[in-house]
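Structure provided below as structure tokens; questions to follow.
What you see is the complex with one protein chain gone and the rest in place.
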Amino acid sequence: MVSGTDLAFWTLAAIAIVSGWRVFRTDSMVRSAFLLLLSFIAVGLIMLLLRAPYLGVATIFMMGVEMMVMALFMVMFMMNPAGLNPMNMVHQERFAIVAGVLAFAGLAAAVWLTDLPHHPLVAGRPVIRELGMELLGRSMLIFETAGVTLLATMIGTVVLSSRSGRFGPADAGSLPPTMTPGGMPAGRIPKKRSGGHGGHGGHAPSAASPTAGEPAHGHANDHPHQPPEHHA
Amino acid sequence: MSALRALAAAAPVAVFVAVGEGTSDRVDDLCLRAEIERVASPRHASVLLVAGGVRERDVASLRRLHDQLPHPRATLCWASDIPAHFGTPRTLPPDAAPVPALRELYRQLLTGEHPSESDLLPDEPPAPWRGIGEYGQGGKGMMGGTPYGRPMPMTDDDLRDGLALDAYTLRLGPFMPTLPAGLVLTLTLQGDVIQHARMESPPLWPAPPSSPHAAHAAAVREVEPLDDSSILHKQGSSAAASKGSKLGDSDATGSSAGQRGQDDSRYTPGIARTLAHREHQRAAQHLRGVARMLAVLELAPLAERCRRMACAIQHGDSVPIAPLRRALVRSGAFAAIPAGLGQLDPPMARALGGAALRAAGHAVDERLYDRAYRELNFRVLTQRDGDVRARLHQWLDEAEQSMHLASRAGDLAPAAASHADERDVGHDPLPADDAANMPAPNHDAFATLLRGLEWNEAMLVINSFEVAVLRRMYRPPKDPPEEAGATHHGHAM
Amino acid sequence: MSLQAILLVAAALIGLGLYGALSQKSFVMLLMGLELMLNGVLLIVVGCWSRSTDGDPKGQLLAIIVMAVMAVDMAIGFALVTAVYRKRQVDVIEGLTTMKH
Partner (left out) sequence: MPWLGTLVLLGGSVVFVAVIDSLAFALIAQRPPVNLMRDALLAPWRAVAVSLVRQQNRTEHPDRLNWALAPALYLALAGIGLAVVPLAPGVAVIDAPTTVVLWGAVETLTVIAVFLHGWSANAPLPLIGAYRYAAMGLPIMLLSMFVLIGTALPAQSLSVVDIVASQHDVWNVLRQPLGLFLFLLLGLSLSLRGPFDYADSADLAGGTAGEVSGAARLTWQLARHAMLVAFAAMASSAFLGGYLGPVRAGPWWLALKMLVLITLLVGAGHSLARLPPSRMLTVLWTVLLPLAFLDLAQAGVVALW
């Protein structure tokens, strides 16, 4: 006997889990960010099923913004954001799989073995009104603390990410890691790079050569790459 | 023909125009017709109209452009030799009317009488896509390598805040509608901020130098190179610039005119006609420039209105400019342009000349030396700031002044009607392509102007110059250009 | 849709998030893993609120706090990524082996 709600729940749960898994399995960073968003939307809809209308919709709303920003950061920092070149961006995969499975198994066992209390939400309870009263009533201090934390985050974010720092420009003395042993002097960074990708700069420019006769679309880069400055 | 196709056939023909040498103005006029819809992207077009001759080096781009049109598609070559390796498109002589031909071609395309043209280039990636390399990425290297035939992006310095991320180089033109026809640029972008800019090819003249079939063409040609600063250079001193810049300094202007032996010109109906004609051409040119800028400001309807006015003026109608200016002020076009954008420093302004020079506050104008103009109390209009906004103001001011001069010339003419002598104004016309004998700016003015700008601002700056000025910014490459230049991104529109 | 089922789904999301956070080389992808784990946490909180507290508003409050934490961790995470990139020009974890400079 499967009710409509159950069917909806399991469908959404499947969407949340599968898209959450695909996040780490797709080459395109933009797809990866929006797959995570899909996972969040599915969880948001499950919250609607759980009769948390404000939380559910707010999750979708907030995660929409967050994943948009996430996608922009991915494109900014990744050298291969569209995943048109397959490449391996995974390390210690076996360990990670084991850890993930163990975490799931542990949590599942805990869920299974615990005698969970069953006091479901009373139908007809004005949950949004109660949430508002709680937020701006007895739990005002908590809410305000969250607000102040967010303000502090904003300030901290600007301070951390801006160029001008307390001791001069943040990128002064910036040293990229080396590609080849004995290449750029980067004393503190162990020479252990093998995969051929990772760091985003400081690689020998010699390989860059414009190719001939390509038709429409693609990257091109024909100005000489300037090696980063050394202030150190 | 199905009902759907019949309905589609009744629509305006969606035309992407590949503007060649000397046809830009005629194409502008042509696209005012309701039967034609000029589209900004080849993806939205049914017919590719190749108007005017295409430079040898642009043929490759034209071929790529052709393949970007969706089926059903057709090509019409108007006033243009069929470019090499371009199949057998339909052609049209320069004096034929293109609108009926376009409509007919479009109708035949929809009924199937004219089969949709096939690709000119093979539709395949430049290198095998996958399967080579450590991760199957299809080529060697990840950083700075060229997997599957495409170079990977590399980090580059950043002008905005020093976050040195991947730079992206792309090539624009020569058929991109946002840019003057024929202009080819290579831009290196960080995000949408321009790190380096280079003019690969100068823009083409908007009207032919001398063609019997285009009634107004010759006059346009006279107006176009009327680059007033060139006189200064002929006289070889920047002192003349300061002299000339004093507005009421009749001595300076008089003596210059005297040196050039123009004192004996008398005001006649013939002169009045020629002068009015020239001023109309000048006003029309400026309005077309304004239209280009308005398009960048996302004011397409006002841009069309501008082009319609230009077309009417070019055919001798008298059209008031003031309502257009009021419409522009109401639209916020002036306020939208950041102050100081594309500002020229004095040496650069002097080297570039034209309305850009006057917009930078230098009262330099060829017409000061012409008695016909002096009799009309001609005085040079200038702006102060020398930025994009000032150049927009300058174009409008000069267009208005030109309309005024033209009408005053007509009013004055009967008084001197006894002289039947049909002398021309502008006896000593400047050489046609004065870019050759103008000293080019001694640094890359174009790159300097665009560096650090964001995309939209860069488009505003480029479109705030006349073609003559842009051509003067062109600096041919020192070493012979690799023809592999066409391998850039090549958004060939 | 029992509480157990909800918690199992949440556990799966947490497990996947942990896998992602541990296995990805890129900082930004690591943040994605953290977000996915927080997604599971959010589901746990709302599930428990809905199924075992009679709908006590404090449960919803906790969910709001979790969402605020998500926002904070994203913002600070990206700021750190940017700061590290400025300093080292790297966006992968292997590029960062010391906390100094």
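Should a chain be cited, it is by its letter among A, B and C, assigned in written order, with residues numbered from 1 in that chain.
To be clear about the criterion, contacts are C-beta pairs under 8 Å (C-beta built on N, C-alpha and C of every residue); 3 or more make two chains touch, one makes a residue touch a chain.
For clarity, every value in this text was computed on a predicted model and none was experimentally measured.
Novice: Using the touch definition given at the top, which of the shown chains does the missing chain touch?
Specialist: Answer for the hidden chain's contacts among shown chains: A, B.
Novice: Where the complex has a chain not shown, which of B:Thr23, B:Ser46, B:Thr186 or B:Gln281 is the residue touching it?
Specialist: B:Ser46
Novice: Which of these touches the unseen chain: B:Leu299, B:Ala349, B:Val364 or B:Leu396?
Specialist: Residue touching the absent chain, from the options given: B:Leu299.
Novice: Pick from B:Ala101, B:Leu159, B:Ala336 or B:Ala447: which residue touches the chain that isn't shown?
Specialist: B:Ala336
Novice: Take the complete complex as the reference. Which residues in chain A touch the chain that isn't displayed?
Specialist: Counting over the whole complex, chain A touches the hidden chain at residues 28, 30-31, 34, 37, 53-54, 57-58, 60-61, 64-65, 67-69, 71-72, 82, 84, 128, 215-218.
Novice: At which residues does chain B meet the chain that is not included here?
Specialist: 4-5, 7-8, 10-12, 14, 34, 39-41, 43-44, 46, 68, 70-72, 110, 125, 168, 170, 176-178, 189, 191-192, 294-302, 304-305, 308, 327, 330-333, 335-338, 341, 454-457, 459-460, 489, 491, 493
Note that only the chains that are shown with their structure count from here on.
Novice: Connecting every touching chain pair, does the picture come out as line, ring, star, complete or other?
Specialist: Its topology is that of a complete graph.
Novice: Between A-B and B-C, name the chain pair that shares the greater number of C-beta pairs in contact.
Specialist: Most C-beta pairs in contact, of the two: A-B.
Novice: Roughly how far is chain A from chain C, centre to centre by C-alpha average, rounded to an integer in Å?
Specialist: So the centroids are 8 Å from each other.
Novice: Calculate how many whole Å lie between the centre of chain A and the centre of chain B, each centre taken as the average of the chain's C-alpha atoms.
Specialist: Spacing between the chain centres: roughly 46 Å.
Novice: When the C-alpha atoms of chain B and chain C are each averaged to a single point, how far apart are the two points in Å?
Specialist: Here the centre of chain C sits 54 Å away from the centre of chain B.
Novice: Using the touch rule from the top of the page, what residues of chain C touch 2 or more other chains?
Specialist: 82, 85-86, 89
Novice: Among the residues of chain B, pick out those that touch two or more other chains and give their numbers.
Specialist: Where chain B meets two or more other chains at a single residue, that happens at 155, 162-165.
Novice: For the complex, give me every residue of chain C touching chain B.
Specialist: 82, 85-86, 89
Novice: Residue numbers of chain C touching chain A in their complex, please.
Specialist: Counting only chain C, the residues touching chain A are 1, 3-20, 22-29, 31-33, 35-36, 39, 42-43, 46-47, 49-55, 57-58, 60-61, 63-65, 67-68, 70-72, 74-76, 78-83, 85-95, 97-98, 100-101.
Novice: Given the complex with chain B, which residues does chain A contribute to the contact?
Specialist: Listed in rising order, the residues of chain A that touch chain B are 76-77, 79-80, 85-88, 162-163, 169-171, 179, 196-197, 199-201, 203-223, 225-226, 228.
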